[in-house]
Structures are given as structure tokens and as C-alpha cells.
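Please read the structure below before turning to the comments.
A protein chain is absent from this complex, but the other protein chains hold their places.
So, chain A:
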Amino acid sequence: MVGKKGGSKGMGVAEDAEEELARTPLQAIILADSFTTKFRPITLERPKVLLPLVNAPMIDYTLAWLESAGVEEVFVFCCAHSKQVMDYLDKSNWFGQPNFSVTTIESHNAISAGDALRLIYEQHVIRGDFILVSGDTVSNMSLSQALKEHKERRRKDSNAVMTMVIKQSKASPVTRQSRLGTEELFMVIDPETKQLLYYEDRGDNLKGYLSLDKALLTYNTSISLQNDKQDCYIDICSPEVLSLFTDNFDYQHLRRDFVKGLLVDDIMGYKIYSHEIHSSYAARIDNYRSYHTISKDIIQRWTYPLVPDVQFFGNSATKLERQGMYRAPEIKQSSSSKIGPFTVIGSGTSIGNNTEISNSVVGEGCSIGSNVTIESCYIWHNVTIEDGCKLKHSIVCDGVTMKSGAALEPGVVLSFKVVIGRNFLVPAYSKVSLHQQPIKQDSDEELEYADNSSGITESPSVSGTLDLLNEEERTELPDSQEYEVGDGGVGFIWLVSEAGQEEEWRHSVAPIPVDKLVEIMQISNDETDLPNEDGAFLPPSGELGPDSITNDSNEDAEDIRDDSVIFEREVEATFQRAVEEDVTDDHVILEVNSLRLSYNMASADCAGALFYSVMKLALDAPHDSPNELYKNVVSTVRKWKKLLKYYLSSIDEEIEVILKFEEMCLESAREYSPLFVQILHHLYDQDIIQEEAILDWASEKEGAEESDKIFVKQSEKFIQWLKEASEEEDED
């Protein structure tokens, strides 16, 4: 450390600007509050950052990482349960570290990350670039590279205010969520400058479509849309970020408000960049599922050196044995018990006969009875589990007692000091707490206050006798709020709201049940089937259904026919609109052209479709006799002659029009069939169709079947006349 400092000072002498940068110590802000309620009911009693993650409080991981990454000053912003956080930091040795100062900032009114940053801004403690993380971040990345990039960009462009750390992590194609249980994240990044151009972390709102601003393509030579990245929630920020939060006092959420706000706002021109890490680890504990996943990552040593057997900070000496078994000293273990792979056992824990533990974390001072099965659970400190209990995929907090024979189904969370009664089966995904569930559903941004002074005064204290508690409960909530956790149990099962119940499995510690997966798979299959059947309803803006790429060649022909039908309808609709709204010919041409491009049609198709529309219009006009119909046609054609002529630039297109007309007479508009020759003649007179086209059409039809020749025969006389006329011309 000493040598390093001396070196940086020496360099500073050389360049004044460099010196300025080097002298400001690297600062970091830790938000020791997530401002969400995802870890309720546990967070009613203890702040999230102090929850043990593989037997060490989460904030220790964050602090240890920042310390080793060379951060010199850390400001811990405490909000909910601020006293507990400060007490913990006091007790631990974090305050007395050389070259690493930890300062706490306490607030009771902040209800979001935005409020917190505004408060920190007012304190004027941040002097240079700083790292912004939340207190539940686990990482071993080195910040030097990202910092260097950030500073270099800043030197060139003072608007580059923030660098976000991202990491590759594929989202599950079925559940559309990452392995950390967060929504699939979509980002648009400039592949060269790494500038972040678009950020969307709420995949659910997208309904399968992602709409990007056209401007993205106009201002950037290339962009890459990525959905296999994970946001590590590690931001390297310039001091401007704090003032931006102060200026925009409605910014609450770091991503939803701030990042999206900056990306949309093009007046100030602030830019956000991304920094991708490859070999190092970074993740944030956002929900129970990420708690589970990150615990496993730690046990599998992806976070090295932040692993249980390395004493990175204050954790007790633990030895790593074969197959990822971590054992602290002073474990009393019966020789008949089995401890499986990837298990961590804390010191002072005793394990009874024939007990099996696998893939789990057991904290310090727990006593586990005989014939207990523990599978993929997180058991915190001083838990008592009596004989014959069965635990699966659950979180059991400090001081819980499970009476003999009790069982936990997957996804259960038992909060502090809950007692589960004898032989009681706790249903899947239920959360049990000594605290009552708040009656009204709080908003997402609601605070997790449970300081002694406020919040939980209505909740019973643990030390009270059972009867008294029940009494109290009855007076407060008359309906069925007695303890419902079995004989001699203490605790309330939290009800999950109707909407939430569906989503509960997404964020729980339990693996996603197979039937859920199958269900989603079916839904998503149905979704992808939809566009095939209802293709006609696709919006005409060139959106492609997901199937259009994967179709095999058999379906291609069908597709083209479908397309041409859709195209005709679209042209007709455009034309109708033109008639109704009195749009000029030029604009109609423009629209039809764009349709032609998007459906990949030839101009002959346009001519045919347009002609069809014109004739349809004439047909739709009120008429009683063929004569009136003819008059309608004459007037309509006169009106739209210019438009038709535009598309009838060559013989082929004219022939197409005649064929179309023929088709109409045969199928959709039989009224025209007696008038075929008359109208054809009229079109000839109007110079819409030339004689070559008519003659070619006639000769083409010569070889056709009798049924196809009806109209050729009808117009035989006319054709004859045409031939003669041309011969006469030739003679002249």
C-alpha cells in the first residue's frame, strides 16, 4: 500500500492534471437499503445488507471487495434499520482499517435511491468520480480498467457521466428471466464506443415486441441489441450524477428513472457507457432466487477470493474439504450423519444421528436433531431443528425452532424466531413471520421501517406469553389471525396477494417446478403460433413475426400468396382512405410504393391492386342498371386516371390489369361481366390500356381452356377492330 501511494505521488509531480486526479481518493457510495420489499418479511426485522450470505453479512462482501479494489473512502447510506447497520459496522473492524475509511450517512426520510443520492449531494462529501453500489453486491472485479476507461472518456467528453458494469449471462428462453431471477434485460449498445443507447429491464411490458427509436439508427453507424447481458448494478459515476438527481427531483429509481431518463433526454446530451467484465464475477442480490444463485456461486468459488475458506473479513476459519464441503471448527457431528457436497457448516453446530444435509448452508450455533433431511436450504444462526424434520429449498432465519416432525415444502421462508409446531407441514412458498402482514398492500417503493419507534408497534413482542399475544391479536384483527403454524407454533403465515401468487415461484429459492415450465412452454408456443393464423392483422410497419424466419420452404409459397392477398387489402384500404379524405395522387403513390416495398411486390401487382380498388369503388357507388354502372366506371376512371397511368408504364402491367379485370368479372364482381367489352373499350379510349396490351392478352389466351376464353370471345369484335386499325396504320 505504502509503495503504491508513493508511486502515484511521484507521477503526480509530472503532470498537474494527473496530479489532480490522483490526489482525490477513490470514493464509493454504498446504499445499505434496497428500497424494495422483496425480502419481506425478513427485512421487517433486519436490514437486507446484514442478512447472512454463506454465513457472512452481505455488506461484508461489498466492503471487502471495495477495499481490495482500491477504494479509499466509503460512504454507507443507511436508511431502514439504520441503527442496526451502524451498530454492526461499529462492532466489526471496518472503521479501523488503514487506507480505507468507512463513514455512515443516516437518514430516515429517504424512500428511494434518488432521495438517498440527493441527500448525499447536500452533504458535499463526494469530490470526484465515485462508485455507486448497493450493499448487497458480490463481486471480485478489478475496478482499475473500468475506471481508466471512464476517466479517459470524461477527458474527451464531459457529458459521459456514468459507466455501467455489465456481464454476460443468458436468460432462460422459457421463463424469460435471468438465473438471478430478474427480468430479461434488453440493451442497445454502440459496439464501438460502448455507449448505452437503450435500456429496458421490464420484459413483461414488452408483450413480445421491442420498439426502438428510429433516431438510434440515424445517429449511430452501428448498434447491437443485446439480451444476454446482466446488469451488475455497479456504476462508476461522475459527480454530475448527484447534481442530476437533485435537478430532477422526481428521479427515484436508479435504472427506471435515471438511466432511462438520461437516455431519452437529448437536450443535455448526457451519455452513459457500459463496461463488460468477462472473467471476474459481479452480481447483486435482488430477490430470493438471486440469494440462492449467488450463494451457490460463492460455494463454487466463482467469487474467489471472497469464499468461505478465505478469511476475507472477520469470518471464522473454515476448511474446504473434498467436493466443496466447507467446515468450520468445533462442529459436533454424529458419525452416522451424512453431509453431502456443496455444503457449508458453521462453527459450533451440532448434527444428530442419521441426518442428511446436502447443498445447504448451515449457520453458526445451530442444533440439528436426528433423522433430519435438509436439502438445498439456507439455515442461519442459532436455529434449532428437532428430530425428524424435513426441509427443502427454504430459508430459515436466526433463532427459528422447528419442533419434531415439522416439514417445509419448497420455497418457504421462516423469519426470525418463528416456531413451527409439531408435525406441521408449511405449504410451499409461504412466508412465516412473527409480524403480521401489513393489511394494505404497499407500493413497491415503500420503506422497510421497523425501528423500535415506529412501524411495528402493533406487532406483538416475542417475549410476551402466548395467550396474551393471542388476546392482542384478536382485538386487532378479529378474523382468523391466530397462529396457524401448528401445535405450539408461533408465527403468522403471510398471505400472498392473488396477482403475486402466480409470480411467487419466479423469485423463490426453490427451483422452478416442472409443471410451471411446461405451462409456460405451452403458452409461449401458442403465442408463436398466433401470427401464423392471424397474419393478416400484422401491423404494416414491417414487423416480422417470429415465425417468418424459421419457416421451411414448403410454407413459403403459401406465405407469398398470403402476402399478396394482404397486400391487395392494404392497397384497397389506402385507396379508400384516399377517396374519403381526398388525398392527392402523389401521396397515394407514395403510400402504395411504401407498401410495395414492405411486401416485396412488383409494380405490376400495384397496378392490378389499384385497378381492382378503382373498379371496386365504382361498383360500390349506387347503381340500378348496367348502364348506370358503366357511367360510374367512366366517372371514377376519369377521376383516378392519372394514378392508374402512373403504374401502367409498360405493356406487362397493362396485361396484368386486363387479367385482373377478367378475374373480377369471373369471381368477385359479376356485375361487370356484361360490361366487359364496353369498359375495356373505354379504357382503350382513355389511353389507360394500349392496343398492344389487348392484343397480347388475346393471343396469350388463345391456347387457354374454353372456360377461360369467355371474355376473349366477348371482345372478339373489338379485337378484330383493333387489328384492322393497326394494319391500316401500318399501311399508312
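In this text, a contact is a pair of C-beta atoms (placed from the backbone, for glycine too) under 8 Å apart; a residue touches a chain by one contact, two chains touch by 3 or more; residues count from 1.
The rule is simple: contacts and distances are computed from a predicted model.
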Name per UniProt, for the chain absent here [options: "Translation initiation factor eIF2B subunit beta", "Autophagy-related protein 13", "Protein XRP2" or "Replication protein A 32 kDa subunit B-like isoform X1"]: "Translation initiation factor eIF2B subunit beta"
Contact partner of the left-out chain, one of A:39, A:245, A:258 or A:312: A:312
Contact partner of the left-out chain, one of A:48, A:81, A:118 or A:167: A:167
Contact partner of the left-out chain, one of A:359, A:382, A:574 or A:632: A:359
Where the missing chain touches chain A, by residue: 1, 64, 68, 97-98, 140, 167-170, 172, 179, 228, 230, 278-281, 292-293, 296-297, 300-305, 310-312, 317, 319-322, 324, 340-342, 358-359, 375-376, 393, 511-512
